[in-house]
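The other protein chains are all here in position, but one chain of the complex has been omitted.
Labels run A and B following the written order; every chain starts at residue 1.
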Amino acid sequence: MGKFLARRLLNYVVLIFLATSFAYLLAATNLQPRVYFEQMQPPPAPEVVNAQLDTLNLNDQTPLAERYVTWLKGAVTGDFGKNIQGGDVSSQMWMKAGVTLRLITVATILGSALGIAIGAYAAVRQYRAFDKAATGASFFVLSIPTVVIAIVIQVIAVAINDGLGFTFLKYVGEYSAGFQGNAWELLLNRIHHAILPTLVLSLALFAAFARYQRNMMLDVLGSDFVRTAMAKGLTRRRALFKHALRTALIPTITYFTFTFGALVSGSTFTEKIYGWHGMGAWLIDSISQQDVHVVAAVSWFMAVTIMAASFLSDILYAWLDPRVRV
Amino acid sequence: MSTVTETTPDVPTAPPAPNRMKDIARQLIETRRVIVGIVILVLLTLFAFLGPVISSWGVGERDYTALLEGLSPDHWFGTNRTGQDIFTQTTAGLQKSLLIGLLVALISTAMAAVIGAFAGYFGGFTDKALTWIADLALVLPNFVILAILSRHFVGNGGWLILVILLAVFSWMVTSKMVRGLTISLREREYIHAARFMGVPPHKIIFRHILPNMSSLLIADATIMVSAAIIGETALSYFGLGVQSPDISLGVVIADGASFATTAPWVFIFPTVLLVLLVLAVNMIGDGLRDALDPAAKSRRS
Partner (left out) sequence: MSTETIVETESTNNDDMARTPVLEITDLTVTFPGMNNNPDVKAVRGVSYAVHSGEVLGIVGESGSGKSVSSMAAMGLLPEHAEITGSVLLHGEEILGKKDTEMARKRGKVISMVFQDPLSGLTPVYTVGDQLAEAFLVHNPKAGKVKAHDRAVELLSLVGIPNPEARYRSFPHEFSGGMRQRVMIAMAMANNPDVIICDEPTTALDVTIQAQILDLLRTAQRETGAAIVMITHDLGVVAGFVDRLLVMYAGRPVEIGSVDEIYYGSRMPYTMGLLGAVPRMDLEDQGALVPIKGNPPSLTDLPSGCPFAPRCPIVRPECEESEPELLTIGARASETEGDQDENTDAQRVACIRSAEIEANGWNAQDIYPVPEIPELEKATGDRESLPEVLRVQDLIKHHPLMKGAVFRRRVGTVSAVDGIDFDIREGETLALVGESGCGKSSTLMEVMSLDRPQRGSVEVMGREVGTLSRSEKFGLRRDMQIVFQDPMSSLDPRMPVFDIIAEPLRTHKVAAREVTERVYELISLVGLNIEHATRFPAEFSGGQRQRIGIARALALEPKLLVLDEPVSALDVSIQAGVINLLEELQAKLGLAYLFVAHDLSVVRHIADRVAVMYLGKIVEIGDTKSIYTQPSHPYTQALLSAIPVPDPERERTRTHIVLEGDLPSPANPPSGCSFRTRCQKFITLSESDQEQCMSVEPTIQPTNGGDQGSACHFAERRSDLV
């Protein structure tokens, strides 16, 4: 068991290393930090630019291998270098990660809980009105790109605000800039800002989970063990709840973990559109600013979350399902 | 009945020509969703290819006399802030989005089928190596790579590079599914039978294994079409997808997003078309899966 885990973790480390290195090399060869400095107003002298680039380890006149080794030496110790403005990438990364995690944690819990409940109930009521409505709704939502959902909800918010004559729904930023108040008021202000982006994310998640849970539930509905439970004297409802749902939840919970990992990059659009400074938004900005080290750091973070999520979902699966448990 | 008939009746000399697709086609026609989806898709395709032709404006052409103007006889869907005709832009964009979706789905499904089937059938080292490659492709920050390489999408045929990159990053999940299916199919008795009569492995894969999951592959490819269209839209929203002079629905929507409240026509027309397109494709894919996948069918019984 221990040896097995160690081997698997080693494999993950290798994959993460390769993915991050690949991202770094790609960014280092394709982005042009030099251009970023040359376009400054007033244009700095070439020597100044070179000196700047050298201190940041971004000079394209230094051989790529040399830059890579320098970067790598830092990266293995947890230092992802400086961003193009000279700030420390690592410390910024944890801040941005915090923003993203706050956003997606609530959204996934909300969306999946609702989706699971509705999906499971739809399966029990297969072909009835509820099932048809739920299936139709989730199908429709899944056909709309998140970007469009985000924009449409923003448009609706603007319309509502205009109609009411005051800012009922906040749709820009994480909190009001320059907001003054005690911790309680600040929290309220943050929640107020979080409503819409959370709604956007959980809407898409709800649809995915409802469909997934419905299928999983339908798979076990006709199972022999549900029949056995009823033969023992359980009512259909209780047999479904206690035996079928419990079994059908196992794949969904692992799916949940996996979704959570994928959402770190998936929330990019919502962050960007609603002006949240999370990981995704950071990445988009850094690409337009030719910021090689930020790109590499974000890639590392995303690879880690994906691996962690898939590892966690395996562990959860083994823990929840005695057939897989060792 | 079991007595062996000694007299061989008139033995035909030519092999019969059975029709495999007959059955599938009949099932499809019975699935209403698929029909609705196909009708919408055909209409959209016609619209996409006829639109730019019947429009009096060229793609990207600007009418400086009509900046951000609403619907008019000159501009059926209005114009955007640079005076481009929304009808022309939207239909041309639809055309490209359709092509991107179809090509990505085709390439990635083919990759998924071949890689998954070989990994599953051969097992051992082949399996380990191919699975590892799939894992690596899953971990690679595809968004980062696409974003960084987006400047290569510029120019003639540049969008094809986008297509290939999108395909390269979307085969993994399907290939894992194909692999799993192959592993279970491999133990089917007809596969054993083929092996025991001396059929070489690659022939077994292409003759017995892949055809037997074709329904699933087709259904999955359809879903991939919509996933690719959505993916491209998302990239284009940040200006990282199709690059000018090419145009896709994503580009048009991104252009119009900031005017969604002030000049709704700039946003509504391309968005509605996009949603309609994805919905139609999803309906076909979902219906196909239900009609063809025995597992899904058992759920329906």
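As a convention for this text, contacts are C-beta pairs under 8 Å (C-beta built on N, C-alpha and C of every residue); 3 or more make two chains touch, one makes a residue touch a chain.
Just so it is clear, the model here is predicted, and its values are computed rather than measured.
Q: Would you mind spotting which of A:L101, A:V172, A:L234 or A:A262 touches the chain that isn't drawn?
A: That would be A:L234, which touches the missing chain.
Q: Any idea which of B:A66, B:L102, B:I161 or B:V199 touches the chain not displayed?
A: Answering carefully, the residue with contact to the hidden chain is B:V199.
Q: Would you write out the residues of chain A that touch the absent chain, in ascending order?
A: So the residues of chain A touching the unseen chain are 1, 4-5, 8, 223-225, 227-238, 243, 246-247, 250, 314-315, 317-318, 320-324, 326.
Q: Which chain B residues touch the hidden chain?
A: So the residues of chain B touching the unseen chain are 1-5, 8-9, 11-18, 20, 23, 30, 188-190, 192-194, 196-199, 208, 211-212, 214, 301.
We take it that only the chains that are shown with their structure count from here on.
Q: Distance-wise, how many Å sit between the C-alpha centres of chain A and chain B, to the nearest whole number?
A: Spacing between the chain centres: roughly 25 Å.
Q: For the complex, give me every residue of chain B touching chain A.
A: By the definition above, chain B touches chain A via 132, 135-136, 138-141, 143-145, 147-149, 151, 226, 230, 233-234, 237-238, 240, 253, 257, 260-261, 267, 271, 274-275, 278-279, 282-283, 286, 295, 298-299.
Q: Show which residues of chain A lie in contact with chain B when the two form their complex.
A: Chain A residues touching chain B: 11, 15-16, 18-19, 22-23, 26-27, 30-31, 139-140, 142-148, 151-152, 154-155, 158-159, 215, 218-219, 222, 265, 268-269, 272, 283-284, 287, 295, 298-299, 302-303, 306-307.
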